[in-house]
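Got a structure here, written out as structure tokens. Questions coming.
Right after this comes subunit A.
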Amino acid sequence: MEYAAALIVLLCLVAFVVVWPLLRGEGSPAPDEGAREELEAAKEAKYREIRDAELDLQMGKLSSTDHRAIDRELRGEAIEILQRLDELERVTPGR
Partner candidate 1 sequence: MDPSRKRKLRLVVALGAALILAGALIYTSFSASTEASTPSEVVASAEPGRSYELTGKVAKDSVKRDDDRLRFVIADRDGAGSVPVAYAGVVPDPFREGREVIVSGEMKSGTFVAERDSLVTKCPSKFTKEKTASIGG
Partner candidate 2 sequence: MAGVGSACLFAGLLTALYAAAASLYGARSGRREVVVSGRRAIYCLAGLMVGATAVLQSAFLRSDFSYALVAEGSSTDTPTFYKATAMWATQDGSLLLWALLLSVFSSTVLFLTRRSLREIAPYATAVLAVVAGFFLLLMVGWENPFGTLASPPAEGSGLNPLLRHPAMMIHPPMLYTGYVGFAIPFAFAVGALITRNTGADWIRATRKFALVARTFLGTGIMLGALWSYTELGWGGYWAWDPVENASLMPWLFGTAFLHSIMVQEKRGMLKVWNVFLIIGTFVLALLGTFLVRSGILDSIHAFGASTIGVQFLVFIALVIVGSTALVISRLPHLRSEARLDSLLSREAFFLLNNLVLVGLCLVIFWGTFFPLISEAITGTEASVGPPWFNRLTTPLALVLALLMGIGPVVAWRRITPAGLRRALMWPVLATALVLVALLALTSSAERPLAQLMFCLVAFVLAVVVQEFWRGAAARRTISGDPWPRALSRLVARNRRRYGGYLAHAGLVVLFLGVAGSSAFLDQRDVRISPGERFTSGGYSITYLRPTATLGADRAGTGAPITLGAVLRARDKNGKTFLLRPSRNFYPTQDGSKGAIGRFFEGEATSEVDVRWGLRRDVWTAVRPDISALDGPIREANAKFGDASGDVQAVVIAAIVERYRRHAPPATFRAIVSPLVSWIWIGAGIVVLGALIAAWPSPEARLRRARSLYAARLGRDLRAEAS
């Protein structure tokens, strides 16, 4: 008996929490915010790579020719990410 009563109470609680968003409808933030967070994370990672390459050069692990090539490539990729972020800003203005 205790089991059945507890089960009903618990299921009601869960149902309440879980059905709430369904009733509210489309109440979630703009879909692009997810994309922005991902792009931000990718940008951070790219910056870290650029920094790592510089550190490698300073520590003598990379020759300067190798570093130049790698650095150029990485910056190109970083610029791409920055451009995509800019586009996102234009599409969803106001912050």
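Regarding candidate selection, all candidates are chains of the complex that A comes from, given by their letters.
The definition used in the following text is that a contact is a pair of C-beta atoms (placed from the backbone, for glycine too) under 8 Å apart; a residue touches a chain by one contact, two chains touch by 3 or more; residues count from 1.
Computed from a prediction, not measured in an experiment: that's the story for all the values here.
Asker: Counting any copy, say which of 1 or 2 touches subunit A in this complex.
Answerer: Considering all copies, subunit A is touched by candidate 2.
Asker: Help me check something: in the complex, which residues belonging to subunit A touch candidate 2?
Answerer: 1-7, 10-11, 13-14, 17-22, 24-29, 31, 33-35, 37-38, 41-42, 44-45, 47, 49-53, 55-56, 58-63, 66, 70, 75, 78-79, 82
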